[in-house]
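Every protein chain except one is present and positioned as in the full complex.
Lettered A, B and C in written order, each chain numbered from 1.
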Amino acid sequence: MTLNPIISILGRRLRLAVIGGGPGSFIGAMHRQAARLDDRYELVAGVLSSNPERAKKAGLEIGLAPDRAYTNVLEMLHAEKARDDGADVIAIMTPNDSHYQYAVAALENGFDVICDKPMTNTLEEAEALHQKVTESGLVFCLTHNYSGYPMVRQAKEMVMDNQLGTIRLVQVEYVQGARADENDPDPAKGEVSWRFDPQKSGPSLVMGEIGCHAHHLLRFITGLEVAQVSGEIGNIVPGRLVHDFAGALLRLNNGARGNYWVTQAAAGVENCLRIRVSATKGSLEWMQEFPQTLTFKPFQSPSQTRTINGPGTMPLSARSSRIVAGHPEGFHEGFANIYSDAAEAIVARKAGVKADPLALYFPTSLDGLLGVRFAHSLIESGQADGKWMDC
Amino acid sequence: MTLNPIISILGRRLRLAVIGGGPGSFIGAMHRQAARLDDRYELVAGVLSSNPERAKKAGLEIGLAPDRAYTNVLEMLHAEKARDDGADVIAIMTPNDSHYQYAVAALENGFDVICDKPMTNTLEEAEALHQKVTESGLVFCLTHNYSGYPMVRQAKEMVMDNQLGTIRLVQVEYVQGARADENDPDPAKGEVSWRFDPQKSGPSLVMGEIGCHAHHLLRFITGLEVAQVSGEIGNIVPGRLVHDFAGALLRLNNGARGNYWVTQAAAGVENCLRIRVSATKGSLEWMQEFPQTLTFKPFQSPSQTRTINGPGTMPLSARSSRIVAGHPEGFHEGFANIYSDAAEAIVARKAGVKADPLALYFPTSLDGLLGVRFAHSLIESGQADGKWMDC
Amino acid sequence: MTLNPIISILGRRLRLAVIGGGPGSFIGAMHRQAARLDDRYELVAGVLSSNPERAKKAGLEIGLAPDRAYTNVLEMLHAEKARDDGADVIAIMTPNDSHYQYAVAALENGFDVICDKPMTNTLEEAEALHQKVTESGLVFCLTHNYSGYPMVRQAKEMVMDNQLGTIRLVQVEYVQGARADENDPDPAKGEVSWRFDPQKSGPSLVMGEIGCHAHHLLRFITGLEVAQVSGEIGNIVPGRLVHDFAGALLRLNNGARGNYWVTQAAAGVENCLRIRVSATKGSLEWMQEFPQTLTFKPFQSPSQTRTINGPGTMPLSARSSRIVAGHPEGFHEGFANIYSDAAEAIVARKAGVKADPLALYFPTSLDGLLGVRFAHSLIESGQADGKWMDC
Partner (left out) sequence: MTLNPIISILGRRLRLAVIGGGPGSFIGAMHRQAARLDDRYELVAGVLSSNPERAKKAGLEIGLAPDRAYTNVLEMLHAEKARDDGADVIAIMTPNDSHYQYAVAALENGFDVICDKPMTNTLEEAEALHQKVTESGLVFCLTHNYSGYPMVRQAKEMVMDNQLGTIRLVQVEYVQGARADENDPDPAKGEVSWRFDPQKSGPSLVMGEIGCHAHHLLRFITGLEVAQVSGEIGNIVPGRLVHDFAGALLRLNNGARGNYWVTQAAAGVENCLRIRVSATKGSLEWMQEFPQTLTFKPFQSPSQTRTINGPGTMPLSARSSRIVAGHPEGFHEGFANIYSDAAEAIVARKAGVKADPLALYFPTSLDGLLGVRFAHSLIESGQADGKWMDC
């Protein structure tokens, strides 16, 4: 491969504008680092805060030119559209309730879009946005970044390559302690207060923050869809207005069964996103806190610990790593893979060339829609005494 | 403590007679090793097989006196009852469908009983046996041996000592690959064929073999009861007449929520019994394949790896170990703890003294009854489209 | 195999008498449990303490007949020799400085011997004892119990089977915190005070307690001998009269190189005996704190985690386990393997039959002699500014 496929094709880096991600935003810094790592984007513009003053100040601090440190989203979209050297891509990393409006506005102004998850707060918005994306022909990339980890991609490839056989059982969980504090149920407190406000965070905080990741990870690795769900969702920390746990049993579209468990109220646990897939030829296990390894337990053979770029690495996984075996890659690199793949798709669209097929595994608006729909069905099942609901 | 509390009190070891456990029985050898390890029992009699010839031969091979290598259970019970030096205790390690009849016969003949799990195949038998035990005043010990591991007991003590605070969420799973073979669903094959015959193994192979262990482990560590269950159970390996997986959501009697996942069809997985308990002050994690450690993740403090007899060891856990820290104990030692504790209870009953309260955590007929009832409710929920069922 | 090969051949269990192991002795209880686990020995006699009163009391407490709870070693040896039902085997678990005299006395009275390590305190004693054993034709088993772990034996078999190829590099370490306390250098303190007294514990506490185990483990797994050593040994805790650490570089007899590191002064570490063997076809890693697994990293293939009785288990390893895969065995089982193997060798000698060749991997007086000689050479090298010394 050439050293920088974007420069090779386009003669320059993609120009990126961001919405959100101002001071104190973990995810904003992450998006920008992810965009930077592989040198496929040049950050040229942004509205870093909904507060105009903070937006301007933060834009300058990250090095935007004064006239491109915008204070209003629509203004930015129009101005960048009008420039010869205007942004190519809009990346959205705002609170959940504004994803829909900004994404629609960006698409309507002809921009490719990279959007943080959950795609939208409501099923109606999700369906409308997915339709808008489909009609536009533009690239829409949803940052389910965990699907960017090399060993997650290795797992997907082993399944696709039939090294696992027929999938029978899947267990996926996302267990966190981020919202375990008894004294932290109050929507009026703290910098992250929008998360505890159901108007802003959506009908289900736990699904929007982490549950949608677990759902996507299961679908990404197995290539299966969730046909039906029976579950329960709610708040286990007393007094909270938002969901902090969900449990569900799943029926997948090939007849396999699944178990789903997500919570942000597990005191002391950090960020335990974990999946296990059992199939006729063996089982796979992966966990996000040690993403550099993938355990493969073949039927009647010794358990294997696969590593990034280690023996047995398959093409998509190899392409998703920058190291030689034994040098761990982490969260940033997985996130950057999503950005870099989206860049290839965007450049291919712009240049009218065919993208590397291995670049096309990043999550899309369809993934976003299915994620929102799954949360919806799970909530319905909980309200219906555990009745199995279609997804 | 004295070197051997049984000898100190009784002046001799307890005399043990066994039913089952002949050649090729993993669990039979385990019961005998467990009885031997702490020198609290002397094996004096047995019917090692339902086949009289094999029973006699095997009895002699393990060193039974010729007249006490019996070939018939009732004959043994009557003969041992009649001897001055007759057995004190009967240990039952036969296929599931005979536990009830042998246990009842032993109790009716005045013997204390140690019985393998599941206690019985049906709820009716479980209720009847529990009542029989209660009326008899005899000791009945059910070998849910996993509750004998020192670190499981440490977990229980930390909960009892309020080091965890209020329990909110529990995840328990027992994942195995023992029945993952596509070619092994046939009840007519092989030495373990009784297991694939629902008449012998009971209504639910997976619940009888491993599901009841997971249920007991959850109750043992948390001290909570399962109030309601919503789940699904069935066979994922095609053509099988018995269950090989079950999934469930749980509501515990303090309002905590639980997730339950058991299967024997996870190809390549060995014996992954695993539990996580999240409470207001932190989370505990334990897994059977590495039983020598217990992970404690206190809220807002570094994660701790507790070890057998390591710093912070509590009394029941300390009592349940024979080593200095860093020397792992395994499956045998946990199993032996159940046997040794039962011995103390039996000797105390016989001698009319008070047993060490720390000896009284072994599983009983009530645990057996609740285990059978849970399986029953889980099956009912599965038949009722996931409806929540009382346990 | 028959259920109990000792009973099958001898018609009874071996009769065991013990020297040492009274109240408070971890290792004494361990020896007795190890002897019991596989039902190959009957404990018939003992001198449990050098204090006659304590010896008698402890003997009765573990269930010895009053006339066989001896108070004097020579008295016991003579009395047991004289009985028709006298002991067959003498097991020695006293402080290091008495191993030699008791072992010689036992051998001279015609008893097979099981002896704790280190074999002796001095090189002269070690040479004399080894010669005595050789001349006697009796069985002498030295309890380097770590070589009894199933996965250690699996490692040895993989080497013997040439699955590793030519060994190039070995790293072995035994790191403990047992003697890390700054306030515990004083020979005059505490119950274990004999250990801090060079007269009793020998010239090198760290070599006698743990260093000899590390040396034996290396030789056992690799099948190689240490040809030369360059090292340093001493005390790192100030004021101590005994050694608490040693480091060395090794030249093995096939040209491979080794690294050796042992200490009891690593505060907070429990019992980290660990070995890594690198050869042309791959590397093996094993550590005692998680003895149930063995890591095999084949050259240019994925790393494997081998488990007790898991896929790829070889004959000696399989024979050294009592479980089905996934059920961990620990310290007791490894120790019991040494006892059970010695039993087979002893019975074969007595019965004039050939022992199962797989029973003959227990450590002998030659291993004891080489262990003492290695310590001697290491000390010499330290005194000679790191000069390489023959072993």
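The working rule: a residue touches a chain if its C-beta (ideal position, glycine included) is under 8 Å from a C-beta of that chain, and two chains touch if they have at least 3 such contacts.
Predicted model only: the values in this text are computed from it and were never measured.
*Asks:* Could you tell which one of A:Val18, A:Ala45, A:Ala58 or A:Val133 touches the chain left off the display?
*Replies:* For the chain that is not drawn, the touching residue is A:Ala58.
*Asks:* Any idea which of C:Arg168, C:Lys200, C:Arg349 or C:Arg373 touches the chain not displayed?
*Replies:* C:Arg168
*Asks:* Looking beyond the chains shown, say which of C:Lys57, C:Lys281 or C:Arg373 touches the absent one.
*Replies:* C:Lys281
*Asks:* Quick one: which of C:Glu127, C:Asp197 or C:Glu232 touches the chain that's been left out?
*Replies:* Candidates C:Glu127, C:Asp197 or C:Glu232; residue touching the omitted chain: C:Glu232.
*Asks:* Identify the residues of chain A touching the omitted chain, counting contacts across the whole complex.
*Replies:* Considering the whole complex, chain A reaches the absent chain at 2-4, 7-8, 12-13, 23, 26, 29-30, 32-33, 36-39, 58, 61-63, 176, 178, 269-272, 288-292, 307, 310, 322-333.
*Asks:* Where does chain B touch the missing chain, residue by residue?
*Replies:* 296, 300-307, 310-312
*Asks:* Using the touch rule from the top, list residues of chain C that touch the missing partner.
*Replies:* 168-169, 171, 173, 175, 177, 180-182, 230-232, 234, 236-237, 245, 247-249, 256-259, 261, 263, 265-269, 276, 278-283, 296-301, 303, 381, 385-388
The definition used in the following text is that only the chains that are shown with their structure count from here on.
*Asks:* Looking at CA centres, what chain is most distant from chain B?
*Replies:* The chain lying farthest from chain B is A.
*Asks:* Note whether the interface between chain B and chain C is symmetric in residue numbering, meaning over half of all numbers used appear on both sides, and answer same or different.
*Replies:* On the two sides of the chain C and chain B interface, the residue numbers are mostly the same, over half being shared.
*Asks:* Averaging only over C-alpha atoms, locate the centres of chain A and chain B and give their separation in whole Å.
*Replies:* So the centre of chain A lies 43 Å away from the centre of chain B.
*Asks:* Express in whole angstrom the distance between the two chain centres, defined as the mean CA positions of chain A and chain C.
*Replies:* 55
*Asks:* When you check chain C against every other chain, which residues touch at least two of them?
*Replies:* In chain C, residues 307, 310 touch at least two other chains, as defined above.
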